[in-house]
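A protein chain is absent from this complex, but the other protein chains hold their places.
The block that comes next holds chain A.
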Amino acid sequence: MKIVAICGAGIGSSGILKVNAERVLQRLGLSATVVAADVSSVQRVAADAQVILTSAEFVEAIGSTRAETIVIENYFDTDELARKIEAAIG
């Protein structure tokens, strides 16, 4: 299982998503690798991913992928992350 966190720079906000997604996965007892990347590399990095975590601003730029794209509104709300990740892969 692979999850990719996408933002504009591949650091910062996607890093927060990665760290909090890893915490949520542990809490849910799910196992997955979480990678942070910038939007320009999404097609390559997410080619073998099941889930993409990102903001609404990047959905169009991410375009069509085999992964399910999940929009996170509050990056620090681990309940929101848990709910959305569990719905996607739980």
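A few remarks follow.
Basically, a contact is a pair of C-beta atoms (placed from the backbone, for glycine too) under 8 Å apart; a residue touches a chain by one contact, two chains touch by 3 or more; residues count from 1.
We adopt the following convention: contacts and distances are computed from a predicted model.
Missing chain, UniProt name from the options "ABC transporter permease", "Succinate dehydrogenase iron-sulfur subunit", "Ascorbate-specific PTS system EIIA component" or "(2Fe-2S)-binding protein": "Ascorbate-specific PTS system EIIA component". Considering the whole complex, the residue from A:Ile11, A:Ala47 or A:Ala87 that touches the absent chain is A:Ile11.
Seen across the whole complex, the unshown chain contacts chain A at 7-13, 15-16, 18-20, 22-23, 36, 38-39, 55-58, 61, 73-78.
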